[in-house]
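A single protein chain has been removed from this complex, and every other one stays in its place.
Lettered A, B and C in written order, each chain numbered from 1.
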Amino acid sequence: MSLENFTGGRYPLLKNCFDELVATDGSARPPASAIARFIAKHGDLELCKRQLQLNQTISDMGVCFTLYADGANIDRAWPLDVIPRTIPSSEWQRTSAGLKQRLAALNLFIDDLYNEQKILKQGIVPAELILDSKNFLAPCQGVSPIHGVWANICGTDLVRDEHGQFLVLEDNLRVPSGVSYMLENRTVMKRVFPELFADSTIVPVDDYPAQLWQMLASLSPRGEHVPPCIVVLTPGIYNSAYFEHSFLAQQMGVELAENHDLFVEDDRVWLKTLRGKRQVDVIYRRIDDIFIDPQAFRPDSVLGIPGLIAVWRKGLVAIANAPGSGVADDKVIYSFVPKIIQYYLGEEPLLQNVETYLCQDPLQRSFVLANLDKLVVKPANESGGYGILIGPRASQSERDEMAMAIKANPRNFIAQPTLNLSTAPTLCEGMLEPRHLDLRPFILQGADLYCSTGGLSRVALTRGSLVVNSSQGGGSKDTWIINDEG
Amino acid sequence: MSLENFTGGRYPLLKNCFDELVATDGSARPPASAIARFIAKHGDLELCKRQLQLNQTISDMGVCFTLYADGANIDRAWPLDVIPRTIPSSEWQRTSAGLKQRLAALNLFIDDLYNEQKILKQGIVPAELILDSKNFLAPCQGVSPIHGVWANICGTDLVRDEHGQFLVLEDNLRVPSGVSYMLENRTVMKRVFPELFADSTIVPVDDYPAQLWQMLASLSPRGEHVPPCIVVLTPGIYNSAYFEHSFLAQQMGVELAENHDLFVEDDRVWLKTLRGKRQVDVIYRRIDDIFIDPQAFRPDSVLGIPGLIAVWRKGLVAIANAPGSGVADDKVIYSFVPKIIQYYLGEEPLLQNVETYLCQDPLQRSFVLANLDKLVVKPANESGGYGILIGPRASQSERDEMAMAIKANPRNFIAQPTLNLSTAPTLCEGMLEPRHLDLRPFILQGADLYCSTGGLSRVALTRGSLVVNSSQGGGSKDTWIINDEG
Amino acid sequence: MLARSVENIFWLGRYLERLDDTARLVNATSHLLIDSHKDTEFGWPVLLEVMGQDSAKVLASYGLEHQNRQQLAQIEQAVMQHLISNIDSPVSIRNACSQLRYNARTIRQLLPRDMWEELNKLDSFVQQQCVETVSRQQRYQLMTEISRRCQMVIGTLDSVMLRGDAFDLFTIGRHLERADMVTRIMDVMVLQTLQPTQLKRPRFRWISILNALGGAESYQYYIANNLAGAAADAIDYLLCYADFPRSVSYCLHRIAASGKALPNSPAILQQVHQLQHLITEQAVTELSTVQLHQLIDQIQTGIIDLHQVLVDIATAEQQPLTA
Partner (left out) sequence: MLARSVENIFWLGRYLERLDDTARLVNATSHLLIDSHKDTEFGWPVLLEVMGQDSAKVLASYGLEHQNRQQLAQIEQAVMQHLISNIDSPVSIRNACSQLRYNARTIRQLLPRDMWEELNKLDSFVQQQCVETVSRQQRYQLMTEISRRCQMVIGTLDSVMLRGDAFDLFTIGRHLERADMVTRIMDVMVLQTLQPTQLKRPRFRWISILNALGGAESYQYYIANNLAGAAADAIDYLLCYADFPRSVSYCLHRIAASGKALPNSPAILQQVHQLQHLITEQAVTELSTVQLHQLIDQIQTGIIDLHQVLVDIATAEQQPLTA
């Protein structure tokens, strides 16, 4: 069942872009049919009303992210577009299988790197790529966390190419954020669009906190017969993701600790509670590796919990993600992931990478330098969209600058073709227009593997823009996995 | 300080009527100057807005009266006009002195009637008027309540004649009601017009419940050293004045009892409480005499508290107003009140009566019958405005009917000239128009005499109408005694 | 206070809580159906059963068939009308609110002015807003607002009402009603998954119900801290977790605390203790669904008895007042 013309043909599909809700003939794709009917029935004005109601709900619910501006921190309301993004459940099942496969392989890879280093010895991945990386942390060598899993929580960014195929853009293995917005987006949408939920079969997402808790509990050094003490470790109330930290602690029913709430004594980590010190089993840390223990990483730092890494190395506390996981979160390593999957699992990757040129490789580097105006160049070790050159939109001087940076430190850059990211109808000044978006699902691995139902869809609100980060003006959409299997 | 033209001259003063707020030259009277300034500044639209706000406040506060309609009882919102009625405090002091004088005399009169009957023996009041009256209750003879006071709470209806002089229209000595609306009107007005209260010095009215309690406490048979148990006795939740009964009980911090909550045992009256029976000292009854004790008055009645009157006669419980007080609440007796005051107090009455013709007197009766088209005829023993003939507005057949009724039972009728009741600006369909009104102050007598600050102003909402009763479509106004003595 | 007022103040508490609980139940069910949870076959008529109504009979009175899959939209409409707007329905929000107002009016002298005002506002809000034509979209907001306004009455009361018999009776009424409603909800949870041959019960989660009861996070806390052993589920939580103010256990605790100072408190406390004993006698986690259903039945009987004991405290012979 699809509507002939989405919004009566007024929706300006972009050429060479896959639209999530609207087929090339202008009709609504089947999972979006309920939305199309709603729009056809109620019109744009009702959408605007709902958008206002939605904004109010977000304000009431206190869903926000924190920005630094002039030294003061400001809570900004979380931006959510009124039109959801739909994905058929059959497609999602294949995708999530690929995501789990990928995380399983990456964890085998990290565990190998800090122990036997078979993959380096066999030259599948060039050893110098790893051993020279600042993300390869010496204190982690010889450790094997429980279940052999290092990156327990992974946020993988997916994009669709012009054919509608999901491609992996990057793996976030350190402290990926956004899952709280995925959950809150759904809560908001249920309040604002209850009738749409009645008309489609939308798979719930609210399982995530319980799954996260269960995964973390499965890491407890004291085993499953002692109720584990789990804490979320946050840099504090001024951190940009503080909302998420407190949200997850609240949803899981665990404490939200800062560094100085924890201390090491007698080879154990302790939490300072009102009723005395309590032994901590699992730390879900939302702090970068190098700030968690000054004894291990930055002796000059006042941050961190002195002695934590030593306790962790002895297996007397679990840290998720484990320190050192970031070694696999590198855009150069990224290009090796298909090989990594084949190596450890003996399987073909279910999800494809975006074509990637390594600037370290002289041949590929010359190609990149020659085609800077067509490619997207990314630093290997930044996140949040910073430091990226989008060739076709950059000025000549920006390109020249990038060329020099590449030549100075080729290991630090990769390049990819400019993708025609998929679009979805987005309410822009009262009209529905196509806007580019990506998708960040969240994959958990502890004793078991779990993938969130859909994920966080981030959308670039500026026409033609590919920048989806909320810190840079991006918005979001609720992601609906629509049951299409009866 | 007065405004030249109240509402810019658009206010249509009635001829030959005193207007409470507006002088004959169209300027605001001094106590109304703040109101006039408000109207001049904000205009009619603001008045309408405030009226809406006022109505909402009344609904929120649950201020209502109960009407029977088709056997069901319906709570109706209490009608309050947005424009207050103002009286200068100097005038009010004279008036309240007159009211207290009047009640003191009436109580001496009642006490005399049930005991020595000096006034009858001396022929000042014709004995048959009293002894034949159904309001003269045999069981009350020989009783003298504490302080010699029978009517502890009196609601005296005042009107102004065309010269602006206050005249007494009637004395309500049984269960006068309305004081709760006087109090609630003020509360509502304070919320809706706080700025007006800032601009004038309006004497507060909220002392009344404490004064009422104190008066009732002064009646306690156990004296002032035992905390008295006082109850308000109500016919029940379907009574038209139930709102007032529960309001006064709440404001005084005493129980609101129905008949079956009380019983007589061992020469005492008891209240059935959750924690056992409690001896009652004072009953503020809001039930007619004849329904309070079937043993004394109506053996066939299932209502009432059997044995109550016997306990009262022994002085072991106080009842306010005392049974039998109604003997002085009779429009024929009314005409003798000036004489009663002179007889008992040796003073000239401070407040005048309306000129009254007794149909019992043959000479006066012929005058009445000959002038039925000019007079107002009232039954001697009805309240609430029922049974009244307003001659100039009645049809010939109505007048004929009344003539027959008078001839059949002359004792039962009095007649008064049609008064040009005073008016006050009232918001009628968005415009201020003059509407007739009266005033019911409340006078208390126990150990002391007290008169309420102003009273309840009732206003006839229909153009030209003189009927102010809320059960017949009348409204009300807050009554502001404005300090004019610095 | 008057002996006669006991029932009114007690019912005032019950109806206020019923209003709140019914609104929460409607939202919980709507969300449950929104999510089309796979672990249940919750349908609209079940809501009527929770409220103690014969769903087939009620639907017939709206001209509908109980199990007719073709009439789903009309059944939803009818059930909602019956629970929200139909003043003649004994379980509608409008009806509960009228009863609330009636009882308040009868004992107005016992209520602080602010509370009386809040009750008036609540009543006029409910009578104006709970109309037949409430759409699904408005429903959520409406139910939430009704719950909020009930909370406001409670807050006002906490802030200004004199502590004493009336306050205690009101508090007991609220918590008795709450225990009653929570038990009904649990019963339906159990009945929906009850299979005659099943000995071990499935793990109840019912996140929507817990959400509507404001207990989703504290349930997670309960589970995360393993407060009743690894086998605990939403049933244990709602029955036994005394720290959660909507658990049966908490309600009984509050009733006992408020009943202590009332006349005839031994009779009240004895009845409460019997109920508490029922719950603590054996580990609830160990029960099969059949046993659970029986336990819930026993609790409901106990609640009815407790109600009677409370109402009767005022009808005892009138002894002279002491103290």
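Assume a residue touches a chain if its C-beta (ideal position, glycine included) is under 8 Å from a C-beta of that chain, and two chains touch if they have at least 3 such contacts.
Treat the numbers as computed from the prediction; the structure is a model and nothing was measured.
K.L.:
Could you list, sorted by label, every displayed chain in contact with the chain left out?
P.N.:
Over the full assembly, the chain not pictured touches A, B, C.
K.L.:
From the list B:I119, B:V168, B:L233 or B:M252, pick the residue that touches the absent chain.
P.N.:
Considering the complete complex, B:M252 is the one touching the chain left out.
K.L.:
Could you tell which one of A:R76, A:K118 or A:R278 touches the chain left off the display?
P.N.:
A:R278
K.L.:
Using the definition of touch stated at the top, determine which of B:W78, B:W150 or B:W213 touches the missing chain.
P.N.:
Of these options, the touching residue for the absent chain is B:W213.
K.L.:
In the complete assembly, which of A:E258, A:D361, A:E398 or A:E433 touches the absent chain?
P.N.:
A:E258
K.L.:
Among C:C150, C:I209, C:L252 or C:I313, exactly one should touch the missing chain; which is it?
P.N.:
Hidden-chain contact among the options goes to C:C150.
K.L.:
In the full complex, which residues of chain A touch the absent chain?
P.N.:
Here the touching residues of chain A are 59-62, 232, 237, 242, 246-247, 249-250, 254-258, 260-261, 270-278.
K.L.:
Which residues does chain B use to touch the chain missing from this display?
P.N.:
Those residues of chain B that touch the unshown chain are 190-195, 197-198, 201-202, 204, 206, 209-210, 213, 217, 224, 227, 230, 250-254.
K.L.:
In the full complex, which bits of chain C touch the chain not displayed? Write them out.
P.N.:
Here the touching residues of chain C are 20, 112-114, 118, 148, 150-156, 158-164, 213-218, 221, 242-246, 250.
Simple rule for what comes next: only the chains that are shown with their structure count from here on.
K.L.:
Select the category (line, ring, star, complete, other) that matches the graph of chains linked by touching.
P.N.:
Graph shape, chains as nodes and touching pairs as edges: a line.
K.L.:
Can you tell me which chain lies farthest from chain A, using the average of the Cα atoms as each chain's centre?
P.N.:
The chain farthest from chain A, judged by C-alpha centres, is B.
K.L.:
Quick one: report the Å distance separating chain A from chain C, using the average Cα coordinate of each chain.
P.N.:
Here the centre of chain C sits 42 Å away from the centre of chain A.
K.L.:
Quick one: report the Å distance separating chain A from chain B, using the average Cα coordinate of each chain.
P.N.:
Their C-alpha centroids are separated by 77 Å.
K.L.:
What residues in chain A touch two or more of the other chains?
P.N.:
none
K.L.:
Provide the list of chain C residues touching at least two other chains, using ranges where the numbers run on.
P.N.:
As it turns out, chain C has no residue touching two or more other chains.
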